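The structure is given below, and queries will be raised subsequently.
All protein chains but one are shown in place.
Now for chain A:
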Amino acid sequence: MYDVLIIGGGFSGSAIARELSKYNAKIAVLEKTEDICEGTSKANTALAHGGFDAKPGTLKAKLNVQGNKMMDKLTKDLNIPFERNGALVLCFDEKDIPKLEELKERGEKNGVPGLSIINQEELRKLEPNITDDAVAALLCESAGIICTFTLNFALAENAYENGVEFFFNTAVEGFTKKEDRWIVHTNNGDYEAKAVVNAAGVYADELHNMVSSKKHSITPRRGQYFLMDKQVGDTVKRTVFQLPTKFGKGIVVTPTVDGNLLIGPTAEDIEDKEGVDTTKEGLDEIMEKSKMTLKSFPYGSVITSFSGLRAHDEEDDFVVEEVEDAEYFFDALGIESPGLTSSPAIGLMMANLIRDKLNLQEKDNFKETREGLPLTNRMTPEEHKALIEKDSSFSKIICRCEMITEGEIVAAIHSPLGGKTLDGLKRRVRAGAGRCQGGFCSPKVIEIISRELNIPQEEVMKNNSNSKIILGRTKE
């Protein structure tokens, strides 16, 4: 029997798992897909929000600000990229400047440091490529950018290294409460635990509703994005928001930690919890709205577009608590934006609740740091050279757009909770994430996966087990 079963391997689940792995407890994560970071967490704006947006007094506001503050140490410990590039909220009408003031006050109430309002002239100096229509802006110095994938992997891997078990392709189908335990029924059989954590993203309402009479309802809120070539990655240095207008909520233009430019998201409430398709209307809307921010939209530089879902709960706040009428069942529910930023704080808050409930004792051998994958383009030339001395496969380029070597791909396959699919490797080491989107390297990556996992190339998947890439042999 487990002490804690965590359902969901996104940020929340992984952050909770990592925080709990500080204690002497038997813990497992049940993930319904084939990999970490496959659901809500895989597609978002990849920001560490300052925390000026959330309503004061909400859990969102509290966890956002706290999570943002935790990012420096966390990203250093886990060896992942993070940059406090700052954020701007653009205002396009003198009449709206009071709204910027309001936002600033709200932020200050939430405890956000480094907020100021800057005029048009200062704005021009900071961001020369934004339109002349912007008359003022709120500057938030504490906002940052982060890699959504590596944060998720790092949290999960570190939890794994500290003893948390992970079960993939394991979808929860129901719960039974016995006196001292929850029995979790899955497509892979039953699991038993003293406590269950529901961190199931857009499905968290369904799991919650299986055990509680107080119902939740989560709406998948879709956000569509354009990802641009690194060639235009420095179009803006800061994350640039738009002050909402009568035409609706704005969109964000931001650099990414890997040097791309990201534009989006839309905000559409949809029905389908797997509805991560893009639509013509959505993509058109981003292009249209980006014109308010950017002097010109870099049409020719789009390398991909994608959609992500946010798990919007009807109560419009994060829910991080033990379910009132289901003892030992804990929800991390309604974790929409700023969920990524808040995840370290969500992990801590939930772990504290469970520690107290189960009276868990701290371990003395918790490994707080994670070495992570040997990523050559994050190394100095000297470090890279030293690595090549030890293993020459770190000088063999496979993905030419992102300059990813064979050594990195092999390391990512064999890492803790390693990647086994094209998408899994793309998210771990960026092979195929570049401007040609795998056009050149996919055949080579398929070959490496096939060789390292000792499976035929036809069995290598894009992501899940229904996503074969090669359907057969040409005739001999």
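Annotations
The rule is simple: contacts are C-beta pairs under 8 Å (C-beta built on N, C-alpha and C of every residue); 3 or more make two chains touch, one makes a residue touch a chain; residues count from 1.
One rule holds in what follows: contacts and distances are computed from a predicted model.
According to UniProt, the chain absent from the figure is "FAD-dependent oxidoreductase", selected among "glycine dehydrogenase (aminomethyl-transferring)", "FAD linked oxidase", "FAD-dependent oxidoreductase" or "Nitrate ABC transporter, permease protein".
When you scan A:L139, A:L283 or A:A311 for touch with the missing chain, the hit is A:L283. The chain not shown here is touched by just one of A:N129, A:T245 or A:S393, and that residue is A:S393.
The chain omitted from view is touched by exactly one of A:L227, A:L333 or A:I354, namely A:L227.
Mapped onto chain A, the interface with the missing chain covers residues 226-227, 231, 274, 276-280, 282-283, 300, 302-306, 381, 384-385, 388-389, 392-393, 395-397, 400, 403, 435-440, 442-443, 447, 457-458, 461-464, 466-475.
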